[in-house]
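In this view, the complex is presented without one of its protein chains, the others remaining in place.
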Amino acid sequence: MFFRVVDKERLPDLIAGLSSDHEVIGPIEKDGRFVFAPISDPSQIRLDYDTTLLPPKKWLMPPEETMMHFNCADEEVTDDTVVASPRVLFGLHPCDINSLLLLDNVFLQGHVDPYYKARRDNTLIVGMSCTPSPTCFCNVWDTDEVHWGFDIFLTDLGDRYYASLRTVKGAEVLDRHVDSRAVTEKDTADFQQVVHEFKQGFSNNVDTAQLPVLLDAKFDSPVWDDFGSECLSCGACSMVCPTCYCFDVKDRLEVDQKSGARVRTWDSCQFKEFAAVAHGQNFREDRSSRLKYRYYHKYWGYLSKFERVLCVGCGRCTLACPSGISPVKVIEALQAGGSR
Amino acid sequence: MNDIRVDECACDGVGNAYRPWPARITSIQDLTEKEKLFELRLIDPEVREAFKFHAGQFAEISIFGVGEAPISISSAPSKQGFIELCVRNTGDVTGALHKKQCGDIVGLRGPLGRGFPFEQMKGNDILLVAGGLGIAPLKSLINHIHDERHEFGKVTIMYGAKNPGEVLFRHQFDMWKHREDFDLMLTVDESDDTWDGPVGVVTKLFDQVDVDPDCTYGAICGPPVMYKYVIEEMRKKNMDVDKIYMSFERRMKCGIGKCGHCGVGHQYACIDGPVFSYWEAMNLQEAI
Partner (left out) sequence: MAPRVVVVGLASDFGCQVQITNIEDHLLEMLDVIDLGYWQLASSGHMPAEYDIAVVEGAVTTLEHVELLKRLRKTASVVMTIGTCAHTGGIPALANRCDLDAAYSAVYGEGSDVARGRCAPGPVHSVIDVDYQVPGCPIDTDEFLAVLSKALQGLADPLPGDPMCAVCKTKENVCLLDRGEICLGLVTRTGCGAKCPSLGRPCTGCRGLAPDANFDAARKVLASKGFDPNELDRRFDLYNAVREGVR
């Protein structure tokens, strides 16, 4: 990887420069929290944000999107194109960049998801270092670091950024839009110091030893009923999760009843109908089995396919769950709780 | 940078995997009160040519304005150019399909999923056990075995239905009763005056068969409650856990491992299945 150093006061130049031929999406404030939204003025951007309400996935796979338009009379697809305009996701933390790599595994392998791919291919990623907050547990999954999946990554050294350039595109836009200089030994030493302090900042050190084994061995543990009784089955955890990718597909007819659109929306395994089949059978009828499935899939199902857990420890579900259920609590209970 | 359009991006050479292709209904047969057999022919010759499937795979039937439903393919892979789907009228999509006429057009995506290990099964005896609508995917396997009959040893088919009126493909099975190359055993839970065969659950038929466990593959499909009992019988006959195959019904929606609805244990029924060996199924939580 190549590295450059950018003075902090020069950063608006980069955002302004990128804005000339991209839609720049970055963290801005909303009612005391933060959202990834289009930036019209570099001063709007809040690089001191802790986390956002929704993860960056919404810019690659929106909560609702039209997959195709159709004509009922001859069962014809009239249009299944989507135009992905050039975009920058600016200021993504390592957890969120890692989450996109996990989504890539699902949507870009096997049968490629063309909607995701079109947007992914046309999105530039500029990462930004962060400070651990009380709900973060990325350290547990090693997703507090990121080594690919971005074009530029900026580590905050106080008065300047240590810029890691991962791609030609990243190097090119940095060179074009902002004054930067070569890295000195002191810069790298300061970078190391910042990383060292960052690593000391985590408060959650949950024991994940042999988690897939525990998930199977304690599949019938009362732990699941305990959390199940608290669960509202509201699906908030899935919506705010940067790695949850499940979706539902529905047809919507125009008022003329002759044409319409096939639309997909984010879905959640916490909803009762999620695993129900046509004859009335529901494979996960009760709350606790649905809650369990979410963890089972994240920490074993996905792992069995892609060798990583489907969680980056961003803590959004912990913040979003009205009942305060969190992966940290669930894993701790599983480590401590009774076996079958 | 320029806009990227979805139809321009390279998608494993087959285009948008979510896009159904128009297929014409070329024949409709009433099988029972609830089930019809549809023969479909993809209209685009290139798409039709590319639709090569294995027994046990499924397709997504699409009716725009209503939705999609996963249906197992009943015809044999050896018959190219059309597929047969045995469809029970049970929901919106299947209901709408039942209203269609011969010559009408529906959408089709597939073939999807992992079917039975046909090549691996060759050279062995085959014991097929079907319950109710579970005969639909097994019908494809039966027909395929039929077309390459010399590749297999003894072939036994056990099929149980609720009552004689619900026996699917009864006409064909009636004709097969007299064949010596297929040992066909039909049973119904409740008999009526049209029935002179055995009465009782399908597992009762196991008393009447000899199985050579060293060279027998099992194939099971039926309602979820059936698997446990059939597997018990097969294990009593000492059949190997990795020679018993079964097809699971789950909520396959996208059919390509993305939408998450058909999760079974740590796998997805739509891409890892719907056919699993018993060894695999034992390792799937909530599967049996």
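In this document, chain identifiers A and B correspond to the written order of the chains, with residue numbering beginning at 1 in each.
Quick note on the criterion: contacts are C-beta pairs under 8 Å (C-beta built on N, C-alpha and C of every residue); 3 or more make two chains touch, one makes a residue touch a chain.
Just so it is clear, the structure is predicted and the values come from calculations on it, not from any experiment.
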For the chain left off this view, which of A:5, A:146, A:231 or A:275 is in contact with it? A:231
Of A:35, A:108, A:183 or A:333, which residue touches the hidden chain? A:35
Since one chain isn't shown, list which residues of chain B touch it in the complete complex. 65-66, 91-92, 95-96
Note that chain A touches the absent chain at residues 30-33, 35, 53-54, 58, 63-64, 229-236, 238-240, 252-257, 266, 268, 271-273, 287, 320, 322-324
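Here, only the chains that are shown with their structure count from here on.
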Would you pull the chain A residues touching chain B in the complex into a rising list? 21-22, 67-68, 70-72, 74-77, 80-86, 106-107, 110-115, 117-119, 121-122, 216, 219, 245-251, 253, 257, 260, 262, 264, 267, 269, 274-279, 281, 283-284, 289, 293, 296-297, 300-301, 303-304
Looking at the complex, which residues from chain B come into contact with chain A? 1-7, 9-12, 14-20, 22, 62-69, 88, 90-91, 94, 105-107, 224, 249-251, 253-254, 256-267, 271, 285-286
